[in-house]
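This is the structure, below, for whatever I ask next.
Removed from the display is one protein chain of the complex; every other protein chain stays in position.
Read from first to last, the chains carry the letters A and B; within each, the first residue is number 1.
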Amino acid sequence: MVVDTIKMKSLSDRLAAEEVAGRSLWADARHRFLRNKAAVAGLFILILIGLFALFGNYIAAWSNEELDFTVMGQVAELGGPSFENGHYFGTDDLGRDLFARTVQGTRISLMVGIVGSLIAVIVGTLYGATAGYVGGRTDNIMMRTVDILMSIPYMFVLILLLVMFGRSIAMLFIGIGLISWLDMSRIVRGQTLSLKHKEFIEAAQATGVPSFTIIRRHIVPNLLGVVAVYATLLVPLMILTESFISFLGLGVQEPLTSWGALISEGAGTINYGTLWQLAFPLFFFIITLFAFFFVGDGLRDALDPKDR
Amino acid sequence: MISYIAKRLAIAVPTLLLLIIVSFLLMHAAPGGPFTQERALPPQVLANLEAKYGLDQPLWKQMANYVWGIVAHFDFGPSFIYKDRTVNEIIAQGFPVTLTYGSLSFLLAVLVGVSLGVAAAIRHNSWLDYLAVGISIGAQVLPNFVMAPILVLVFTLWLRWLPGGGWEGGQWQYIVMPVIALSTSFMASIARITRSSMLEVLNSNHIRTARAKGLPERKVILRHALKPAMLPVISYLGPAFVTMITGSVVVDIYFSTGGIGKAFVDSALNRDYAVMMGVTILVGALTILFNLVVDILYAWIDPKIRY
Partner (left out) sequence: MLNKLLLTTALTVGLALPSVAANVQPGETLAENQDYTYWLLDAIKSMDPQINTDVEGSGVLRALFEGLYNEDQVGGLVPGVATGYELSDDKTTYTFHLRDNAKWSNGDPVTAGDFVYAWKRLADPATASEYAWYMELMQVVNAAEIIAGEKPVDELGVTAIDDHTLEVKITAPLPYFPKMLTHASTFPVNQKVIEQFGDKWTEPGNLAGNGAYVLKEHILGEKVVMEPNPEYWDNENTILQKVTALTINDENAALTRYLAGELDRTQVPAGQYPRLKAEYPDEAISVPQSCSYIYMFNLDKDKGPEALKDVRVRKALSYAIDRDIIVNNILQGGQAPSYNWTHAATEGFEMPEIDYASWTQADRTAKAKELLAEAGYGPDKPLDLTLNYNTSEAHKKIAIAVQQFWKGVGVNLTLNNMEWKVHTDKMQNQDFEIARYAWCGDYNEASTYLDLFTSYSGHNNGKFFSEDFDKLMKDSKTAENPAPLYKEAEQILAAEMPFAPIYQYTKVEMIKPDIKGAGLTNLMQNWYLKDMYRVAN
């Protein structure tokens, strides 16, 4: 999984190329976005998943940590999906309700994805914008630093961090977020650099528009498109990273769970006649990743219309 | 060009140093040490052990000794857990394994990914295109730790075609599943990148010119479109390399291949300081080298880039 750099480049080129009169760009984009069937479907799925995460536990007949002693010990025979005993998605190996656990895992995974990508976007934007705006030597040093950091095998450092500080959600957010800000900072820096010298900015400066207004009226709307698209496309990457961490057993603490933890548990017991333990979490995982992907792609195409 | 390479290599030194310092400090800050075990060692035994491995010295001195050992003798020290082995031996045994299945995966991913991407772009909006896009998105989101047990289930337990793991010096039967499990995800990424970049190029002016000149489509694509369309694929290879190293952890765990991915995770969990540092430095150095190769390749293909 990777964010398609060529399309990102094209998008940022376009958003830097002309004056974006805040309203019309977004109005056009919305119009185009709504005509993109895949993107709309993706958005619709994301809304459903969001509702599932928020309100799913009101439908669940069990909590995410209760043990169903009638099922426990015979999960392969009795723990399958069933409406009679209220385990709509079946149970896990201990007889805990998989529906409730999927709801709760969805919350954690979405949270990790969204918070992680926000951290990446905020750090990356601030860093890149500073480097681009200040320019000169500072820019040089800052971007060399990014080059150096790019060569560090982050997954290794993340594993070390989790081993060292123990497992906590906060650590996971920070660790995962810090993996991905580097690309963002490069894109934003380039964007800022080219914006700085654009005629419409220089014209605004010449007519005495205050810098704050310039930033608010001209720079932010131009950056916003790139940032929004990048953030959307980062979410699935963050969710994937979290799932790998969970696979290594360094994810969130019980009784909390995540898609990654559920999937890796289900995949381990794939041969033991409890396939639903893999199927349900994996289904949610995949459609969500698909949806984010289509929405991000659609958003980008909407902001950067080309015949594709 | 040469001065550019020299500059990049010069940056590699502080990068590796930073990597060494960060991982060294993190590792030593982690609770427990290599000799922490269920049966607490009597203090005098622990003291003897720490003296033997130099852990009784101040941290900065340990780090200095370590770096000096590497620089002066290319010696990464002894393993603290696998006491019959040195880090050099552990890496010499595990790295060729990772390199073998890793480079095969890489090759497969690039070949299949590029072909799929080009085919999809040429037949834009056809069933082939949709199929390629569908497969590539699907393959990208299927984690390899799900892929691996499914492969074993199908090929080992049901069909009995392939052994469920092991390496046996790299015989082909033992390589097939690791390579499939590792390559699918970036094969899919490459296909997707190739497709969009190819579409971009096919719409560009110089291709229109080429077509207008009446060149056959085959020639247009192979001669004029493929090369510029490869640029984003090449710049993706850098991050792909890192993803692959990460994926090797999963492959080593499921297929018992004995590569360095597992060695790293084990060493971090066992506090095998020397092995952990050794593998981190190796992977860091490879990442730097690989990124450099990618940049050179990029410059070679794209005549616009001057250094």
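Methods note: contacts are C-beta pairs under 8 Å (C-beta built on N, C-alpha and C of every residue); 3 or more make two chains touch, one makes a residue touch a chain.
Predicted model only: the values in this text are computed from it and were never measured.
J.: Which of these, B:44, B:125 or B:205, touches the one chain of the complex that we don't see?
T.: Only one listed residue reaches the unshown chain, and that is B:44.
J.: Since one chain isn't shown, list which residues of chain A touch it in the complete complex.
T.: Interface with the chain not displayed, on the chain A side: 65-67, 69, 72-73, 75-76, 93-96, 163, 166-167, 249-250, 253-255, 268-269, 271-273.
J.: What chain B residues would touch the chain not displayed?
T.: 30-33, 35-42, 44-45, 48-49, 51-53, 78, 81-86, 90, 93-94, 149, 152-153, 156-157, 160, 163-167, 252-258, 262-263, 266, 269-271
Quick note on the criterion: only the chains that are shown with their structure count from here on.
J.: Per the centroid of Cα atoms for each chain, what is the distance between chain A and chain B, given in Å?
T.: One centre to the other, that is 23 Å.
J.: Tell me, which parts of chain A touch chain B in their complex?
T.: Checking each residue of chain A against chain B gives 1-2, 4-7, 10, 144, 147-148, 150-157, 159-161, 163-164, 236, 240, 243-244, 247-248, 260, 263-264, 267-268, 270-271, 278, 282, 285-286, 289-290, 293, 306-308.
J.: Okay, in this complex, where on chain B does chain A touch?
T.: For chain B paired with chain A, touching residues are 11-12, 14-15, 18-19, 22-23, 26-27, 29-31, 137-138, 140-143, 145-146, 149-150, 153, 157, 185-186, 189, 192-193, 196-197, 199-200, 203, 231-232, 235-236, 239-240, 242, 245-246, 249-250, 264-265, 268-269, 276, 279-280, 283-284, 287-288, 291.
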